[in-house]
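Inspection log for the structure reproduced underneath, given as structure tokens.
Excluded from the complex is one protein chain; the other protein chains are retained at their positions.
We just call them A, B, C and D in the order they show up, numbering each chain from 1.
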């Protein structure tokens, strides 16, 4: 089928009742990246088919300097929506902006990998020393570590802004990017409307004339709108996943993908019972995760074995998850000195797929082995804070565990501070050693093997209850084509690949 | 037509439906008023004066209703008229003034309009004409600066002024009968005197008959030619007003006349203990058998306790409802 | 006086709800929190599961029965707090007048100007979700109406002969307020209280919907209804029963309030013609 | 009239100040650091610098003073979350909310008041009973639940109206949210109107009107209506507050881009300047509307006009 030109794509943003900001550098919420994928471009992009980041704004990348220096041969056909051609200056300007320490841009965590970036953040330097403009379309980047920069620079948090334009007050009202669609209108709390950018650098693309991203936080309302053919995509929760599967008219609309998120219960080693590995393992034995996944999550998830998710290159298919074995759990508890069990406080948010309902289902299971749970419900923002500061006995969370396995496991490295992503404050020299080795390894097979070992180590240490890896499910109207199964976040679609056929009610 | 009474009430009974049963709030009410005559109805609070008046003008509303009897106005039985015909009489030929001038006027409508309504309703005038007539009506009740006052709202007028407005409304269409239900109890004595005089003069000029209701014997006797005394839902005595004070026939009337300190009596006769009527007024749901005054009557005998007395004609003229009247 | 239908129906519904809450341990078939068995998840209503089971496999009937406790506690306690605050402020302001009256009036205006649900939302955000917070949030935000009525009653009552008599007899202010004013203004206050309880139950549901409700695992009708909203078509029984419980209770309270108003509030009693 | 207006405006100032203070104090004790609403893993040093820059290190009273000073110039501060001036955010949100509230109010008044009138004309009759059943039902349903049902019925089953959205098509997007929001005030107005009319029907001046020989319809038209309006108006004015509260729920449900959904988002994400701004705007709107109601009173009720 040849893609049709024209038409309107009507996407939905399901994660809340507004977009945070039109300045995509300020926001790390998945919600905002939905529109950003149409409006902006970063140095890299995630190639869902290949399962890895690929250069987007560069035609070629040359690695030198022992893997630390990357030289980007930039596109010379990328135009900002104001008609100006993108050059290396824009990228340097953008990265400098993100490192403005007075603004705390969340993208700083990625740019910090460039040498001299941290100095800018601390106000000790004006420009990132590791970025060098060779000519208008050649950029040299020196990293502090031997990593693949693609994993750092593919998200919208590092979207390239037109130099200087991005600093203007008007920019936040009317953003300008490099993406296939340009900004038309934002009705806060309702929608963003974008229209085709004719000078987009991929020939013949985008296909559609217009993209509307409507904000619809209520699953039930989204359901009505989707069935009513008012929207083209809808993210499905467990209940609707079941309902759509059961409905012959809707079954065909389902698109699923294993996302790189691990859902888990983090346990605070500072809370005495959790300091004991046996207790943590006991909890993994005591919870019938498979049952929860099938009954409560309605199979809209994959059972987690250890930290790394299914789609991770370092995922070990031979590993088996903790079996459901309350007797074993009881035995481990006795060994650890808690034959009668104990009580802990479990901090959770209301989230339907990894928050409160899961906690509620786990409570009676833990009760069976004598462990009592006190629930502390907080809002998502507070939970993030709690997790970062370690102000918890246990919490349940969904954390990105990919796409880069090394970065994902790095979260358990002793050198990673708790607020960064080492939320369980995990410190184990043996683990550190394996991981450091993996980081040094040049051979990718060796590296993968070491990463698998580290992952298995975590399994054994059980710093968390390994619950599941998310299965993202989206319903897509039959007239919308070109959906990419993006494991980093299914709603993040490269809109230039999408097209609607003429059966779309929106024309 | 002369000689025929203006209004004639015969054996009227007013029922009160209190949800479970019906009780007669007033019964056996009979009286007649001639054209241009002044007739008074006195009695204590709750004896049924107001509901009798409301029955005459057709304004009884549930839970009250006419149970029996007949009201004939100008030869026609009112109850049997259509609703529209009744409305034609009301305001136009029978008018009424109420006790509380404060609340009897609509607070959010200018007084002029409330008068003008009468002309629009009954005389078919346009609002513009009616407004002009309202100014004249206000002038006729001696409201100063009537052109200005027509646009005033009730709360901008004093109590006496409001009652004048009420009189203007009542007399607007030149009714044959004016029912005045305690028109001055809410007013000061000096103002009362003015209102009473105004009402009396205007009615005399126009030949309007007055049915005046009050619990003030002195006032009624002063205004009216004939007076009926009510007690517990019945008329117990009806006399010319000159006689009823000098020679009251019914023990209740006697008691009333004697029990009240009259201005000048202490100076003339010295301070003596007032005569008391023992006991209390019976509740409407609990009227005694026989003569309703019997529990409080010093002269009561067995017959009083069992048989309700009929209305007897008195030689000196008038009626009394007592087994033992003089 | 005829016994009014709304009074009887309303009273019965409310009494029933209270009874269910009180007798919850005896009425419930299972523990509302711990007796979750995912094997039984989302069973439709049947002889075993009267109201069906939820996605966690808990018996909805038992949860609705226990939910009465939380929802009614929220309704009753928060409204009690409101009534106490409202009466205390309104009564004293109306009785004493002067600067205190001005202060109370200003306070009432402030409370009136912030919609109570929004105010409750703000308080919940500060205190965090949970039953106590909810009681505080709803208990502090809805007293302005009671206060106004209490103040107006106190203003008119203080000119009543018996209040003046009490003053003349040398009663202290507190005694006058407690023995002379309070008992005589209870009618409308109770009416407002009853209606307020109904709206508190609804507010609890609304706050649950907004993600700031009662802390689990204890079931409240509002949180059950809110949690079930995504399954409104796939498993309607999840929402029907708590929804019905809320509806009937609030309906009962509204009817009861109306009925009480007819009896207690002299304003709506028909006067003499 | 003008002096009345000015006096009323002056009177609202303490109320507004008190509200500002209240909200400010409330959120100065909020748990969770403000910076967490900005970034997940900001460098601790960055966090400190940020706090300082936002003036969050100053004592509460200094912050309050600064806040008031800025407010006086119409500056509501900058949102922590969107980094936009709160004023700009509110400006965009105000109109949708006003649309929603006025549509709901219009719907509820237009339906509720006549319903109450009809019910009152024959108390105890069939219409009365039916109207009161509708009314009490409308008051007893959880709003979000009602909204979902309305959405299913009118959008999905009947296909009459879109289930969500704002703007381009105009009225058709407004109808369902306004209907959801309007049901309970409609019920309330029906009840208030009925009670008011019944109350007024027993007033002495109604008896006077009847004694003039007026038909019942005239009595109602000439004398009862206007008096009832005074009572209804009070309820309408106060009900705006309730509507603004309920709008939070309805806006969230229908993805309506108003102040309500902004408020919920901001509350949940600890965006304090935005929360303060939204509440303040709601309060100001409420006060403005009630000022309007007060002026209307003057038009309807001469006792107030001349007071």
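In this section, contacts are C-beta pairs under 8 Å (C-beta built on N, C-alpha and C of every residue); 3 or more make two chains touch, one makes a residue touch a chain.
Here is the rule we use: contacts and distances are computed from a predicted model.
Novice: When you check the chain that is not on display against UniProt, which of "Membrane protein", "Dihydroorotate dehydrogenase", "Nitrogen regulatory protein P-II" or "Glutathione import ATP-binding protein GsiA" does it turn out to be?
Specialist: "Glutathione import ATP-binding protein GsiA"
Novice: From the list B:66, B:217, B:235 or B:322, which touches the chain that is not on show?
Specialist: Selected residue, touching the omitted chain: B:217.
Novice: Which residue among B:84, B:267 or B:313 touches the omitted chain?
Specialist: B:267
Novice: One chain is left out of this view; which of B:18, B:77, B:136 or B:197 touches it in the full complex?
Specialist: Considering the complete complex, B:197 is the one touching the chain left out.
Novice: Residues of chain C in contact with the chain that isn't shown?
Specialist: Counting over the whole complex, chain C touches the hidden chain at residues 102, 160-162, 164-172, 175, 179-180, 183-184.
Novice: List every residue of chain B that touches the chain not included in the displayed model.
Specialist: Touch with the absent chain occurs at residues 44-45, 158, 160-161, 188-194, 196-197, 200, 215-219, 221-223, 241-242, 245-246, 252, 255-257, 259-267, 271, 273-277, 280-281, 296.
Please note the rule applied: only the chains that are shown with their structure count from here on.
Novice: In terms of CA centroid distance, which chain is the most far removed from chain B?
Specialist: If we average the C-alpha coordinates per chain, A ends up farthest from chain B.
Novice: For chain C and chain D, what's the span in angstrom between their mean Cα positions?
Specialist: Between these chains, centre-to-centre, one finds 21 Å.
Novice: Can you give the whole-Å distance between the Cα centres of chain A and chain C?
Specialist: Chain A and chain C have C-alpha centres separated by 43 Å.
Novice: Calculate how many whole Å lie between the centre of chain B and the centre of chain D, each centre taken as the average of the chain's C-alpha atoms.
Specialist: For chain B versus chain D, the centre distance works out to 52 Å.
Novice: List, in ascending order, every residue of chain C touching at least 2 other chains.
Specialist: Counting only residues that touch two or more other chains, chain C contributes 125, 128, 211-212, 229, 232-233, 273.
Novice: Do you know which chain D residues sit against two or more other chains?
Specialist: Correct list: 31, 148, 152, 207, 252-253, 264, 268, 270.
Novice: Okay, in this complex, where on chain D does chain A touch?
Specialist: It comes out as residues 31-33, 35-47, 49-50, 53, 81-84, 88-89, 92-93, 96, 148, 151-152, 155-156, 159, 162-167, 251-258, 261-262, 264-265, 268-270.
Novice: Once bound in the complex, which stretches of chain D touch chain C?
Specialist: Interface residues on chain D, with respect to chain C: 14-15, 18-19, 22-23, 26-27, 29-31, 136-137, 139-145, 148, 152, 195, 198-199, 202, 207, 238, 241-246, 248-249, 252-253, 263-264, 267-268, 270, 275, 279, 282-283, 286-287.
Novice: For a test of understanding, state which residues of chain C touch chain A in their complex under the given definition.
Specialist: Touch list, chain C to chain A: 33-39, 41, 55-57, 125, 128-130, 211-212, 215-217, 227, 229-235.
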